[in-house]
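Missing here: one protein chain of the complex. Every other protein chain is in place.
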Amino acid sequence: MIQMSKFKKSADLDNVKMVDFYRQMLYIRMVSVALRQSALKMELKCPVHFSFGQEATAVGVGMNLKKKDAIVITHRSHAPYLAKGGDLKKMIAEIYNKKDGTSGGIGGSMHLNSPEKNIFCSAIVSGGISIAAGLALSFRMKRKNNVAVAFFGDGAVEEGGLSETLNFAALKKLPMVFFCENNMYAVNSHISETKAVHEVSRIARAYDLPAIRIDGNNILEVYKAVKTAVNRARNSRGSTFIEATTYRWLEHVGPRFDHISGLRPEKEVRKWISRCPLKSYEKYLLKKTIINNKEISKFKVNIERRIKAAWEYMDRSPYPKLKQLEKII
Amino acid sequence: MIQMSKFKKSADLDNVKMVDFYRQMLYIRMVSVALRQSALKMELKCPVHFSFGQEATAVGVGMNLKKKDAIVITHRSHAPYLAKGGDLKKMIAEIYNKKDGTSGGIGGSMHLNSPEKNIFCSAIVSGGISIAAGLALSFRMKRKNNVAVAFFGDGAVEEGGLSETLNFAALKKLPMVFFCENNMYAVNSHISETKAVHEVSRIARAYDLPAIRIDGNNILEVYKAVKTAVNRARNSRGSTFIEATTYRWLEHVGPRFDHISGLRPEKEVRKWISRCPLKSYEKYLLKKTIINNKEISKFKVNIERRIKAAWEYMDRSPYPKLKQLEKII
Amino acid sequence: MRLISYAEAINEATFQLMDKNPSVFVMGLGVTDKSGVFGTTLKARAKFPDRVIGLPIAENAMTGIALGAAAGGMRPIFTHQRMDFLPMAMDQIINHLAKWKFSMGGKGSAPVVIRAIIGQGVGGGWGQACQHAQSLQAIFAHIPGLQVVMPYTAFDAKGMLIASVCNDAPVIFIEHRHLHGLKGDVPRKMYEVQLGKAAKLRTGKDVTIVGLSAMNIKIKIAVDELSKYGFDAEWIDLRSLKPWDEKMILKSVRKTKRLIVADTGHKSFGAGSEIIATLAEKLAGKLKGVKRISLPDMPVPAGPTIEKEYYPCANDIINAVFEMYGKKPVSNREYMKDSEPEVDFKEAF
Partner (left out) sequence: MRLISYAEAINEATFQLMDKNPSVFVMGLGVTDKSGVFGTTLKARAKFPDRVIGLPIAENAMTGIALGAAAGGMRPIFTHQRMDFLPMAMDQIINHLAKWKFSMGGKGSAPVVIRAIIGQGVGGGWGQACQHAQSLQAIFAHIPGLQVVMPYTAFDAKGMLIASVCNDAPVIFIEHRHLHGLKGDVPRKMYEVQLGKAAKLRTGKDVTIVGLSAMNIKIKIAVDELSKYGFDAEWIDLRSLKPWDEKMILKSVRKTKRLIVADTGHKSFGAGSEIIATLAEKLAGKLKGVKRISLPDMPVPAGPTIEKEYYPCANDIINAVFEMYGKKPVSNREYMKDSEPEVDFKEAF
């Protein structure tokens, strides 16, 4: 099993930025905690895929992107959506299927689209990868200096659409990052049941793309790898494949734990929880006195306030009506 | 450009076998010449993709297979069909769309199916690769000692279905051979226009499959590589990927030359014709006195006779009627 | 009387098929899971672990593999958790599976059964949205060489799965998530329900109501309610969509002169269009009223309230009959809700 790597501060990072990483991860975690409560209370009426344990991957990407850069995300949408600057209020409203949700409430958690923030989403496994390549192509053709990032899981690597897109991206040197969160599971299938080779980044190498496998629970490592990849893309040097190893704590869909229902060994789950990307980084920052507990508390209060506001916004929003939808097809 | 490799006789080959190789290639070539005449006379009423220049690949595979082994072939079907022991008469009748064709005349050149010989065909690029894997799976499940070979071109490598199948074949150690005839063109697109990496076998390595790139114009090299692969498969050691570099002499579909219409450089075409898999091997056999000119003439007479009989068979066969087809869907 | 659920009927049929014929096997995402695709692969998995094969997520190649295995003499049952993933496999389904036998001039056979589940929350708040709740039967039914079945009862689920697997031509076997929990009287032994035959579930003279899959839940309510208003409806569960039982429907509509087709898919170019067009060809001039009840021509929205608006309900069927008889429509969407088995959020995938 992958060992948690050491945090290493690279020269280009200042304390402000490093604290930002933390705050973003904390924010995503706290929103997830609140949403999980909603799910447990059976308030959510659409399938919800949580990202507990996968905050560093999302934030490591998000912190490298500009608003006009694009990401295409998956069914496991919350963390990358928020990390890319997606509106929290609209996300909560969407997950509650309210009219002021980011997709008007009719998409739910699996369709967190926010075109104004260049966030696109597909709940079809691998479906978004080629779409991200298309966005990258549009940046090239419109001579924009932007980058497109495709988020996908280890499961998506099994779909041929990835290979098709890798070939095209490599051929055309598209300004794109393939970002695979390898959490070793697709629904309940462990990677060993469905893959001949577990190091998924090897596929990208077959297309002569630079491919790197990193510890996806280490925010500094993720940030650095994505930075390099995004720079390459912005400087017209083509696409990069990043495989970030990580783990999801909860069941595939829903708010519960898999070891409770016997789907995964408790030991495995606990081991990964002990490698929490947020907690481990917090410890590191505290140790290096880059942050102190008072600041953390302040962050929490602040985030709590935003969360409360988001729920209030959602509460005030009505459900959409079918009549209103007729115009949009 | 790939240089023609030297013929090297491996220890397991006797002269009889080596002459067989030659006779098979000659047979395929002579049938193709006859069919080309039919095409030039506008007698063929379906699209015909010729294999001039690609005889060694087909024969190198065919000579390694038993009747109960399966192959799945493509739009460029004649050579592998004949090399696997497909019936000549039925093939000619099929290409002329006659009732006694191998598919009852309704498939034509792009659907040379012969289930009784375990030859299956699809004219959809890459479509047959996974079907071959399924045949391999059936051999495994039925505990048969057989092997399935998927024929496909360099173009098919671009379709995601190949990657999907590679993963499954590697994961399940299927008794299968991936046999790619890399003739560097898909219709009129040169491999450099559509692929980031021209050595297509690299993709198989990403799935930890043994992958080998060979000179597909050298029958001895093809035979040897396929032998190794087929043995691996028969001995439950899994799949192999073979990339055989070669070249098609004629236009993508039809009986003419591409350099006449300006689609490919004449120099390139001529260069490859000078590396004719049949002629070069003939020269080698003559030089090694494994064969003499008299024998060759005898073969030719014999093959001419078979060809004549096939055309007569075709001539006698009626066209099918729609009414008869209603039962078969 | 032996009441078991629709899901259990499939579970049992699968096991019995595999027990009887060693060529039958199950493949699909999640078929080896503890939950066993809503419980339908559990028995097979327990008894024949070698013949229950979990798959990578690669629908197109896996369909080709099913086809190749069938060409090699196996009889795969390829299970999909959602019908929405079949578009990934369309090349293998449309260009290969459907044409296999034909392109060999009739010599080959491809006995592949593809189980596809419609992920609709017919009236509840299941929120699957536009990529997880499609009902694409019309597409498959359009392709010559494919058979399409949509059993409604547990009895038919078992009998039609057995008939499908024993059939030499490919079958798209369509389930509806809301049917899995429905119980019915299912014999223990193996039996076949012939493909292509509809089932008359109620005899009547005023209108013919043809239902597909879970729409029969709503028709059941509607015909009872209609009888209170004095309308005597004939209710036919179509069961097989391709081929469909033209004879039975024709006979019924000759009598009633009115036809309603209630379908789980989109209206335009949908399953209902075919039934109605065929009847119109045969009975032009004699028909007094025809109508499709189906999903709007709009992707499926998610949301607890909008789904209720979106999916048709018993009330819509009742009103369609009223309209044919020039009676004022009633408005009581409650006719719908009773019919909905609750679906646990746990199973939202």
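The first chain written gets the first letter, and so on, giving A, B and C; residue counts start at 1 in each chain.
Criterion: contacts are C-beta pairs under 8 Å (C-beta built on N, C-alpha and C of every residue); 3 or more make two chains touch, one makes a residue touch a chain.
Keep in mind that this is a model prediction, so the values were computed, not measured.
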In the intact complex, which of the presented chains make contact with the chain not displayed?
A, B, C
Where C:131, C:240 or C:264 are the choices, the one touching the absent chain is C:131
Can you work out which residue in B:37, B:231, B:261 or B:302 touches the chain that's missing from view?
B:261
Taking the entire complex into account, which one of B:86, B:107, B:134 or B:238 touches the absent chain?
B:107
Of the residues in subunit B, which ones touch the absent chain?
39, 42, 44-48, 97, 105-108, 110-111, 122-127, 155-156, 158-160, 186-189, 193-195, 252-254, 256, 261-263, 319-322, 325-326, 329
In the full complex, subunit C touches the hidden chain through residues 60, 84, 87-88, 90-91, 93-95, 98-99, 102-103, 129-131, 134, 136, 138-139, 141-145, 242, 265-266, 268-274, 276-281, 284-285, 287-292, 296-299, 301
Touching the missing chain, which residues of subunit A?
70, 72, 101-107, 111, 113, 115-116, 120-122, 124, 127-139, 141-142, 148, 160-161, 164-165, 167-168, 171, 320, 325, 327-329
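Note that in this section only the chains that are shown with their structure count from here on.
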Kindly work out which chain lies most centrally, taking the average of its C-alpha atoms as its position.
C
What's the distance between the Cα centroids of subunit B and subunit C, rounded to whole Å?
42
Nearest whole angstrom, what separates the Cα centre of subunit A from the Cα centre of subunit B?
46
Subunit C: which residues touch two or more other chains?
55-56, 58, 60-61
Multi-chain contacts in subunit B, i.e. residues touching at least two other chains, fall at 160-161, 164, 167, 171
